[in-house]
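Yeah, one chain of the complex is gone here, protein chain that is, but the others are all in their spots.
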Amino acid sequence: MMKRLLALFLALMLAGPLAAPVMAQNGPLRLTITDGVIEPLPFALPVFQAETAGSEQMAAQISQVVADDLVNTALFRQIPASAFISQHSSFAQSVSYADWRAINAQALITGAVSVSGNQVVVKFRLYDVFSGTEMGDGLQFVGSVDGWRRMAHKVADTVYTRVTGEGAYFDSRVVFVSESGPKGDRQKRLAIMDYDGANIQYLTDSAALVLAPRFSPTGDRVLYTSFESGFPRINVLDVANVGRQQITTAPGEMSFSPRFSRDGRQVIYSLSNGGNTDIWRTDLATGQNTRLTSAPSIETAPSFSPDGSQIVFESDRSGSPQLYIMSADGGEARRISFGDGRYGTPVWSPRGDLIAFTKQNAGRFHIGVVRTDGSEERLLTSSFLDEGPTWAPNGRVIMFFRETQGASGAPSLYSVDISGRNLRQVATPSFASDPSWGPLQR
Amino acid sequence: MSPGQYISGVSHVALISWLLIGWGLNHEPLDFEVIEVAMVSGEEYDQLVRATTPNPLPDAPDAPAVPAIEETPTPPATEPDVAPAQDTPSPTEAPAEEAPPPAPPAPPTPPAEVQENVPDLVQPVEPPSAADLTESPRPVPRPSPRIADTPAPPPPPEAETAPEVQVEVAPDAQETPEVAEEAQEATAPQEAAPEIVTEAETPSGAVETSVRPRSRPNRPAPQPAEPETRTAEAPAPANEAPQEDAVAAALADALASAPQPTSAPAGPPMTGSEREAFRVAVNGCWNVDPGAEWARVTVTVGFDLGQDGKVVGNTVRLLSSTGGTAAQAETAYQTARRAILRCQGSGGYDLPADKYDHWKEVEITFDPTGMRLR
Partner (left out) sequence: MRTLMKAALLLVALSTAACTNPNRFGGGNTVDLNANGADGAMGGVNDPTSPAYFSQTVGDRVLFAVDQSTLTPEAMVTLNGQAQWLLTNSDYLAVIEGHADEQGTREYNLALGARRANAVREYLISQGVPASRIRTVSYGKERPIAVCSDESCYTQNRRAVTVISIGSLS
């Protein structure tokens, strides 16, 4: 502030007829930098201290998961322990920043783990090495032994958020379709797992074909399409409560491609009747159905904007599948995809600024993102078949499935940063498709 | 002993004694926060799953789902609070613990740690399964803790994705994401680059940008010809402009390009190449994440340098920012600060000693918007 005033003052002097010969002092050296480097931020994470006898293994596991979470973002790089100058032997010990600076660690994460009975306590601190300060307060998580991975994810989430300023996503789950069997007779069942592929649990058996599960915004329910009745029908599965609800569909109708609204009270979906597919909305509490589109073309794959006011969907009204946005109550739609090729499965980013989609062009499939006004389309991936994007809770990462080519072709899950970097396969024990990323857990 | 040395000596003594005495005292009592995490234990989870899985029968489509949901048993969230962590060891924490317990949302998190959460989560599971599923006395098979219940073990070995993926890799040239494990630096960008090139042009540039800075130092060299005359605000004016305070920027420009004749005590102004070398030294440490939201924020950071070229104490400060939220500006600032502190190395920035007055105070505008992936 002072400086600005001073500048103003000086400028006024200059502007005056007499350029001041008074100017004895120099202003600050002013520079502008527009090019940085893009590289992972190096961090050091000495294995967390085991504070109770026998908790060494737990401490090591937790340290590993924390490091993996960070490293797998490709925004962080772990400095191997062999490079460490000072060994952090106690959680309470003060940090000798110089030692960590010397190995170019920009962040230092220290922690301690104690186990008593079924309870695990994880503490950690995060240091900004070059500033010589602690970033945020130390934090402690208390939980059960079984939940140790979640505690590790929480630690990593906190570090990630403090360093990048972005929302967290490690402590989240993904619901997807687990597949097995030959391509001509795929067995499919719903499964749920941690974002990193750990802790897989199955929600249905494979007696009936199931497709495209979608998490509710709170992660307590899952929408999916089941052929249990012989015809595609939408089910709501309450993860916590066992209950199942079917969205009413008249005989002769097929319903599929559902998604929740942001408040979880409404579901938008495709309803196919007499060969024509349109978008409908149903209120789960009242059961009231509202038709949102009525064109002879195919309207499908609807997705709400985060504020619930708009819906992006796929339609072939122009002759080929393209993306459109309309009001949440239906009506006039505007097209937002203009490139060559066919567009499908649009999903609105939780940040609200981007829409992810599947694009098919010249025999290849891509996952891409585009701004909500249709500008700045960017393709993030390319393969024989990439499909079905879903957003991480912080809108930074997209998961999708990639199916390989040919008779032995099979799908598996991948994630990619919205920068188009860091494509990685998500390990699952069997084939996997149709991921839906749930919210950050509490 | 010149006055300069004298001053330097005194301030060093002061600094050292501050480090020895003051710092230690100030930093010992680090703040500490205790959080309880509501964990769904494997057991509980299994109960959930067990309850769900065994009835794939087409019956039981009852609606209990909806009402039950409204009042989700939101477990005590990650609310920072409470639990005067009896067991936090470090004596240093003691004082800090006094502070945090303002704990406003008292009800949800009583000190009873996990016990609190367990019942919370269990309740929703048990009662309904008892009530709703009267027809199916299925909850029986609950023998061992968790692994047991998965309905059918995932088709394990034959389902191994590996071979399939391999096949795919062959035709698809550079699609080897899994390998990225150790060297994801190398692999991931590779994968990314070709794809982006196909459609959108710019983003791919991002990867290369990391290299660009290095070539910079050479460039100014050829053109140091136009040295002293103007205190080169010239190279950067374009970037200076977007500043929020357009007026101030304009004025600054005016100032800079003004005659500025009498810098008597300061020695000759810095040459273009000296400024450029300094700029390059800093931007080599400025780590930009083009996908981050803070990459839309331009910050101007000021700091003071000692004659040794090192940043003086805690003088790094945020002067202004444009674009983004306050939180994003803060992250942008932290990133800039890290760059400034990191690149001074152990020996300080290499600046012409005779022109100290020209660089003892520095203001750098970090503008990542050109690198941002929209």
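All chains are identified by letter, namely A and B, in their written order; residue positions are counted from 1 within each chain.
Just so it is clear, a residue touches a chain if its C-beta (ideal position, glycine included) is under 8 Å from a C-beta of that chain, and two chains touch if they have at least 3 such contacts.
Here the structure is a predicted model, which is why all the values come from computation and not from measurement.
**Student:** Based on the whole assembly, the unshown chain contacts which displayed chains?
**Tutor:** The chain that is not shown is in contact with A.
**Student:** Of A:Asp146, A:Asp196, A:Asp220 or A:Glu314, which sits in contact with the chain we cannot see?
**Tutor:** Result: among the candidates, A:Glu314 touches the missing chain.
**Student:** For the chain left out of this view, which of A:Ala301, A:Val370 or A:Val426 touches it?
**Tutor:** Reading the full complex, the residue touching the unseen chain is A:Ala301.
**Student:** Give the residue, chosen from A:Asp171, A:Asp417 or A:Asp434, that touches the chain omitted from the document.
**Tutor:** A:Asp434
**Student:** Just one of A:Gly197, A:Gly339, A:Gly409 or A:Pro439 touches the chain that is missing; which is it?
**Tutor:** In the full complex, the listed residue that touches the missing chain is A:Gly409.
**Student:** In the full complex, which bits of subunit A touch the chain not displayed? Write them out.
**Tutor:** Contact residues on subunit A toward the absent chain are 182-186, 209, 211-212, 227, 229-232, 251-252, 254, 256-257, 270, 272, 274-277, 298, 300-301, 314, 316, 320-321, 342, 344-345, 358, 360, 384-385, 387-388, 403, 405-407, 409, 434.
The definition used in the following text is that only the chains that are shown with their structure count from here on.
**Student:** What whole-Å value do you get for the distance between subunit A and subunit B if each is reduced to the mean of its CA atoms?
**Tutor:** The separation of the two C-alpha centroids amounts to 16 Å.
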